[in-house]
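Omission of a single protein chain aside, the complex is shown with its protein chains in their original locations.
Chain naming follows the written order as A and B, and within any one chain the residues start at number 1.
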Amino acid sequence: MTRYIARRLVLMVPVLLGVTLILFVLIRLRGDPVAAFVTPEMSAAEVEAVRVAYGFDRPLPEQYATMMARLLQGDFGRSIRYRTPAIDLILERLPATAQLAATALALAVLISLPLGLLSALYPNSLIDLVATTLSTLGRAMPNYWVGIMFILLFGVQWRWFPVSGRDDATSLVMPALTLSFGIATTLTRLLRSSMLEVVRMEYMVVARAKGLREWTVILRHGLRNALIPVLTVFGLQMAWLLGGAVIIEQVFAWPGMGRIMIQAVQGKDMAVVQAGVFIFALIVMFSNLAVDVLYAFIDPRIRYS
Amino acid sequence: MATTTVSLDKSLPRPRRRLPTWVYRLRRSPVGLIGAVIVTVVVVIAILAPTIAPLDPTKLNLGKRLLPPIWITGSDPTFLLGTDQLGRDMLSRLLWGSRISAVVGVAAVALSALIGVTLGLVSGFFGGWVDILISRALDSFMAIPFIVLALAVVSVLGGSLVNIIIVLGFTGWVSFARVVRGEVLTVRERDYVTAARSIGQRNRPILVRHILPNVIGSIIVLATLDVAVAIIAESSLSYLGLGVQPPTVTWGLMLADGRDHLATSWWLSTFPGLAISITVLGIIFLGDWLRDVLDPRLKK
Partner (left out) sequence: MRRLWPVFIVIALIVVACGGQPAPQPAAPPAASTSAPAAKPASPTEPPKAAPTEAPKAVAPAPTTAPAAPAPTQAAAKTTGGKKIVVGQAEIPTSLDPPTDWAIQATWVHMNLFDCLVWRNRDTNEWAPYLATSWQNINETTWRFKLREGVEFHNGEKFNADAVIWTYQRILDDPKMITYAQWTFIKEMKKISDYEVEFVTKTPEPAFLSKMAGTGCGIQAPIHGKQVGADVSTKPVGAGPYKLVSYTKGDRVILQANEKYWAGKPDIDTVEIRAIPEAATRVAALLSGQIDLTPAVPSQDWKRVQDNANLKLEKALTTQVMILFLRAGPSSKYTDWKGVTSNAKIRQAISLAIDRKALVDLVDGMGVPTTSRITPPTLGSDPKFYNQVGTYDPAKARALIKEAGYDGTPLRMHTANYLLKQSEVAQALQAMLQDVGLKVDMNIMDLTTFREKIYVPYKNEELYLETLGNSFFDPWIAVLSEQSDRRERSGWSGPQADEADKLIRAAAANMNPEDRKKQYIRIQELFNEDPVMVPLYQQYDMFGISKKLQWKPPLDGFLWFGNAKLTQ
């Protein structure tokens, strides 16, 4: 297991290199990179000085090497807006985003597990109808839209939960619920179809024949096997989940990485954009690794060497 | 191939022989049928928008702002679905909005498909270092959440119709490349490809004539579902203020612009929201059905 994880970690290196390359190209896409640091009052000589100071006069490969060398030291440059190291701004916000994403994930599992299970066990029943409708709607509605509706309903109409900010556990409810909505619907759909296949498997019949109680059969034999394909998708969903978090944070004024990214994008604060993209990529890669490791716990047939 | 299809079909009860198979299949799947109908209607509306729109979608009527739809008191019969915050006709804007939304969706996906399919074909077919390079690029793109990458690119290019299409196109190609590469890897070793190669055909004809037709099913399915994703993504970018800018009309922009009026003039955002949801639902239904028909392997 340790060796497997080590190998996966090594494999991350080229991917991270790719991410930095994407960032490098991105910054240069907008033309002269020095433009971001120039004000109209500056003279041509001053502009040249800035160019040299940032190393934009060097050949491209050299510039990339310099950028990599800096990144390795954790130096993503300074935010123009906040005048502090960009990476600090992002890392300060990491806990808030992680908390939101993790809670949404947990909620999604709590919602989709029973819903998917029951709708597979009782196909064409009322619960199946509800599950199918919800999961279809979840794919068809932009999540910020769902968020605004939640605010109007649960925040203003019924006043169950605070509508913005990050204070206590109650302020987490609405953003997490909104974010989990999209993921939960996908998971429900997957679990339902995967469970439908599993129910027909021989080992289920065998388990029942052994005289096990119905729910033991379903949970221990059925659900565990049904979860395997679901988990595969789970890993892919992490990127979606974090992308969704960016928008949800804007809706609910949740002080996470997404909000600072949006601010940075609106203010063309490229250092922060870079650092943000990089950290997002890291999180996605590590959570994919975590999902793969979790496989082993759920499916005894999978053993990593 | 053709013979097997015929023999298969013979074993099934067929009410009308002359109809193409896909029509027959569509009739058996109500969900697919609904999807096809919705998508057709949206496409027809998008094409005919200039003719069927009752009013000019950009014409302001400052004296008639925020009028409700006709079934609510205080409405004006000229404006069937009411007016927006500038007194523009909601119905006409919805009809015209379908145009740009459709263009954004289709053009972005066409671009992703073009990039993704080309890279996927090349990667799967040639293998070797090309494959390694493209695969690593794939992994890198997959590691960055779609909306985050889109945001980063918009921050560089700025928001306009063309840029939004480019952004969505350049960020959405990954799924195509992944699927196509996988397909090519399995198809590559089939007999007919080996045969083609052994009689001395060059790479490009093999790719175009023998391999592409085999993966086209998956591409169509993916493309259909991706149009839905692109439409939602466009509206999300609009919500963040980074999408298409007015006076261009898209559903996403209408929805985003109307969001502050949701509690008071609900029709401003509800209609475009419904339009998006219904269209996306239609596309999803159609896509799911296409997947069942064209490519059962993609099911998971």
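Everything that follows uses one rule, which is that contacts are C-beta pairs under 8 Å (C-beta built on N, C-alpha and C of every residue); 3 or more make two chains touch, one makes a residue touch a chain.
Just so we're clear, the structure is a prediction, and the values are computed from it rather than from any experiment.
Asks: Of the chains that are displayed, which are in contact with the missing one across the whole complex?
Replies: A, B
Asks: Would you mind spotting which of A:L23, A:I87 or A:I148 touches the chain that isn't drawn?
Replies: A:I148
Asks: Where the complex has a chain not shown, which of B:A49, B:L121, B:L262 or B:L281 is the residue touching it?
Replies: B:L262
Asks: Where does chain B touch the missing chain, residue by residue?
Replies: So the residues of chain B touching the missing chain come out as 58-60, 62, 65-66, 85-86, 158-159, 241-242, 245-247, 259-265.
Asks: Need a quick check: the contact residues on chain A for the chain that isn't drawn.
Replies: 35, 39-40, 81-84, 89, 92, 95-96, 98-99, 102-103, 105-106, 109, 148, 151-152, 155-156, 159, 162-169, 172, 219-220, 223-224, 227, 250-253, 255, 259-260, 262-263, 266-268, 290, 294, 297-298, 300
Criterion: only the chains that are shown with their structure count from here on.
Asks: Averaging only over C-alpha atoms, locate the centres of chain A and chain B and give their separation in whole Å.
Replies: Centre separation, chain A to chain B: 23 Å.
Asks: In their shared complex, at which residues does chain A touch chain B?
Replies: Counting only chain A, the residues touching chain B are 14-19, 21-23, 26-27, 29-30, 136-137, 139-145, 148-149, 152, 156, 193, 229, 232, 236, 239-240, 242-244, 246-247, 250, 258, 261-262, 264-266, 268, 270, 273, 276-277, 280-281, 284-285.
Asks: Help me check something: in the complex, which residues belonging to chain B touch chain A?
Replies: Answer in residue numbers: 136-137, 139-149, 151-157, 228, 232, 235-236, 239-242, 252, 255, 259, 262-263, 269, 273, 276-278, 280-281, 284, 299-300.
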